[in-house]
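Missing here: one protein chain of the complex. Every other protein chain is in place.
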Amino acid sequence: MKLVLSEEQRELREAVRGFLRTASPLPKVRDGYDPQVYARLNGELGLSGLIVPEEYGGAGAGLSELAVVLEETGAALLPGPFLATAFTALALTGTPDKELLTGIAEGRVAATLDQGELSFDGSAASGTLPRVLTGMEADVLVAPAPSGDGGDGGGKVLLAVELAGPGVRRTALEPLDLTRGLAEVVLEGAPARVLGPAPKTGVGDRLCVALAAEQLGVMRAALESIVAYAKVRVAFGRYIGSYQGVKHKLADMHGKLEQAESIVRYAAWAADESPGELPEAAALAQAYVGRACFEVARDHLLLHGGIGYTWEHDAHLFYKRAKADEVLLGPPRIHRARLAHLLEL
Amino acid sequence: MKLVLSEEQRELREAVRGFLRTASPLPKVRDGYDPQVYARLNGELGLSGLIVPEEYGGAGAGLSELAVVLEETGAALLPGPFLATAFTALALTGTPDKELLTGIAEGRVAATLDQGELSFDGSAASGTLPRVLTGMEADVLVAPAPSGDGGDGGGKVLLAVELAGPGVRRTALEPLDLTRGLAEVVLEGAPARVLGPAPKTGVGDRLCVALAAEQLGVMRAALESIVAYAKVRVAFGRYIGSYQGVKHKLADMHGKLEQAESIVRYAAWAADESPGELPEAAALAQAYVGRACFEVARDHLLLHGGIGYTWEHDAHLFYKRAKADEVLLGPPRIHRARLAHLLEL
Amino acid sequence: MNLADYRRAAGAWLRDNAPSDDHPEADGIARAKDFMAKLYDAGYSGITWPERWGGQGLTQAEERAFAEAARDYTLPTYVFMIGLGMTGPTLVDRGTDAQRERFVRPLLRGEEIWCQLFSEPGAGSDVASLQTRAERDGDHWIVNGQKVWTSVAHHADWGLLLARTDVDVPKHKGLTMFVVDMHHPGVTVRPLKDMSGRANFNEIFFDNVPVPDEHRVGEVNDGWSVAVTTLLHERLSISAGVGMGGQKDNPASVEALRRVVDTDDPLVRDELVELHIRTRALALFNQRLAQETRAGIFPGARGSAAKLLLAELTQFEADVATRLVGPEAMLAGHPLARAISTAPGMALGGGTNEIMRNIVGDRVLGLPPEPRVDKTVPFKDLKVGTQT
Partner (left out) sequence: MNLADYRRAAGAWLRDNAPSDDHPEADGIARAKDFMAKLYDAGYSGITWPERWGGQGLTQAEERAFAEAARDYTLPTYVFMIGLGMTGPTLVDRGTDAQRERFVRPLLRGEEIWCQLFSEPGAGSDVASLQTRAERDGDHWIVNGQKVWTSVAHHADWGLLLARTDVDVPKHKGLTMFVVDMHHPGVTVRPLKDMSGRANFNEIFFDNVPVPDEHRVGEVNDGWSVAVTTLLHERLSISAGVGMGGQKDNPASVEALRRVVDTDDPLVRDELVELHIRTRALALFNQRLAQETRAGIFPGARGSAAKLLLAELTQFEADVATRLVGPEAMLAGHPLARAISTAPGMALGGGTNEIMRNIVGDRVLGLPPEPRVDKTVPFKDLKVGTQT
């Protein structure tokens, strides 16, 4: 088991952190998705190809490396389709589609993955997906459809649909989380391509781990923000961080962060090196980190006092991202139920 | 709805509190049950007959008054069969047995109620009851048995068994809660008397409310103890109660106490005046007060520091009583499940 | 008139006069003022206030009777709440007769709207560390500085302003209270959006705004004691309202949630049970406080415990509701998205949870105070606000 970053992973983290600090500072995230930043992220840092296998032009890295990157994009509240594209690449682990993966690796294609099932007539797909992650920003949608090979085996295939193509109607939604878009996507006979059979297991677990890595970044940045504020804000003649009422809460938040990081490292390692442990590790990651992230973001906002309640302050951006992330893969109880199942309780 | 004590109830409280302060101070409770104190409680204050109907020589008071008394016996961690006898009297609400109620009212009879089912041949009872509340101290055991009228209607009767009589073997157990006894009671053809049909509903609710009143007293006394200590104990040159780390916790404990008292008053009022509300109020009382009582007792012990961990200090007496009370009527989830059922969720 | 008659009469009046909607948009202020004038003329504004200054001189009993009759209505009195709940009572308690004569009746009749100008960006929980200056200039004072968290300031005619008049004494001892004309051109009101995107309060900038000395409330440098009066009234009006609001419009209530979540799932049911328990616990506590008040037992600082518990419940219910409902609540227009976005407000307005815990610890439990470094140092030497 590997819970400590390697030298290379630390370098990757520094590179991404440094890049985002200048290319996507917090004041900028309210402007939403910046395709130029996204292009540079993929171009200069090659992040779009990070987990794409080398044979498709990617770096062939694992979830451990992706987690390092997502922690930074999470900490920066980076808008845009990076997480959705990573989700898509993870979904293609079992059904590697050369065209799509090559496009992703080259940074040409932003993709998004939706679990909503489409209907498919062999060449065109139809259906309504009510909340597609970064659906306006993505170029390609990947979603499951019945395989159509008759039988009630319930086999499914993964389809790819060009979102800018015919038969697609997209409507931007106003999300709670201001820093990442959602869109309603209505397909009415949109040309669709079969990527292969939909993997029966493992994809959901990988999404859980990837999301937990983003949440780890969100909570780390939120904690850093309120710790910094507690060192400069004065009330009743002394720094608020010197009051145990604040200090002890921050110490508890730190404990959550330490445990969350440990779980994320473990789950990413399991995804890469010990697939047998992955399902339990993935459910643990969402069950623990999702909750811890929201609690830390909530307390970081509350401890800011009145200023943290204003629109101008960034605290609510973290708070809302944390809440949106907590339920992104469904109501959090599903992860606890899955744990109960996996533990054979 | 009546959530504030009446003048008479306040006087009752003062009388009981004053009596227990001198007759059963905390250092004495480790010695266990003192029959003399119990006799004076019943004689001087007439508490054994408090809720016994007037026609059987009692005061005919309601659960609101009993709650006031139990809060004080709880705060004093009074050892002995007072709660068990009150439980028994509550169980006889629907099947008033003159002999037993008169004995209780006169303070001659200490009783205990057990939910474990006995077998009964029409004149003698058999069965093993593994943990009878103050089973060594009580004179009479009341417990259910199948009514024996044939049929599988499942009708039950309440039996009364003289615990000092033949066919009874009692073994004192060593309970976690040092301040109240438990006994294993084995009946092998012990003479038993039918008190009447076992009431189908309502008894359990009343026990919930009575126990919650005791728990309210336990948590109030625990909070008072640590608040007093926080005003005299010094660390790092100032009183520990001046540190927010302590003060804020005590404030939260106070909030629990306020809510617990409100619920106890409400549930006792419902038992006396609004039976339709009783089941939900009773389940609420155990679900909230039982938990709050243990949390307050736990934190009161922890905030005492090392001294609170010693055998000599009284903190653990409250902590253990709170834990024993929390599960006295069964694992606490049963009260939550009952609430879910009553709310028709 | 006995109380039952009073209440019946109030009910009848409200039936005839209460407006049917409660959204004072566009022409809302004019309509609110019309209603307030009618309310005053009918004798239902300032029920307990002294007759001499325009009140009715009645008791808490009548006020409660009216409040009970009004519970079925949403009256358009929002913009008058600061005046009625805080600044008006402060003037009645601490103003000069001339000030009471000039301000109280128009306030009660809704002719003039008031705001309260205490908090500053650098002085939140610690109001007394404020930096807005008022400097004497003949028979006037010249005000410069910035205030924040000011509700209804964009509609206000007058503001009750706490300003620093001496920096050479400890912070509590160099403050003075004034009534300031919100229409003066040196006053700039800028709406301040909260995290839910709504502009529910304002920032106010004062640029050489003159205030005549006769608009000073209380003695020079005795403003803190006046402010304590105001804050006491604020706390009373908050705790009076705590938990009294109906749950019927609350999308995070058990009643609302049970209609939209899967109650066949035992874990979902148990979350609703937990929410029910906490809601009932606080509601009963509030009812007990109300019953005690009626019985003459003044809740005092225990109201801060209720306010703290309300803040925690408000946060908890929005949190658990969004967890239960899941992704579909994550759109800005969803009622639960609004609930989770406004939930922190309850913990921040009227004192943070930390301040509430201090109050409960100090005043209810009688715990020793925190050592204070800020009570003796001259203000000009004191660390205040945000220090980088």
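Order as written gives the chain letters A, B and C; numbering starts at 1 within each chain.
Keep in mind that, in the parts below, contacts are C-beta pairs under 8 Å (C-beta built on N, C-alpha and C of every residue); 3 or more make two chains touch, one makes a residue touch a chain.
Remember, it's a predicted structure, so these values are computed and weren't measured experimentally.
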Neighbouring displayed chains - absent chain, whole complex: A, B, C
Touch criterion as defined above, residue of A:39, A:172 or A:251 at the omitted chain: A:251
From B:19, B:120 or B:319, residue that would touch the chain that is not displayed: B:319
Given A:91, A:198, A:235 or A:284, the one touching the chain that is not displayed: A:284
Omitted-chain contact residue, chosen from B:1, B:39 or B:234: B:234
For chain A, residues in touch with the removed chain: 1-4, 227, 230-231, 238-239, 241-244, 246-248, 250-252, 254-255, 258-263, 265-266, 284, 287-288, 336, 339-340, 343, 345
Interface with the unshown chain - residue positions in chain C: 266-267, 270, 371, 373
Touch list for chain B against the chain that is not drawn: 130-131, 173-177, 182, 229, 232-239, 243, 245-246, 294, 298, 301-302, 305-313, 315-316, 319-320, 323-324, 326-328, 330-333, 336-337
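Criterion: only the chains that are shown with their structure count from here on.
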Innermost chain, where centres are averages of C-alpha coordinates: C
Chain centre separation in whole Å, for chain C relative to chain A (CA means): 40
Chain centre separation (chain B, chain C; CA means) in Å: 43
Distance from the mean Cα position of chain B to that of chain A, given in whole angstrom: 52
Residues of chain A engaged with two or more neighbouring chains: 243, 245
Residues of chain C whose C-beta touches two or more other chains: 354, 357-358, 370
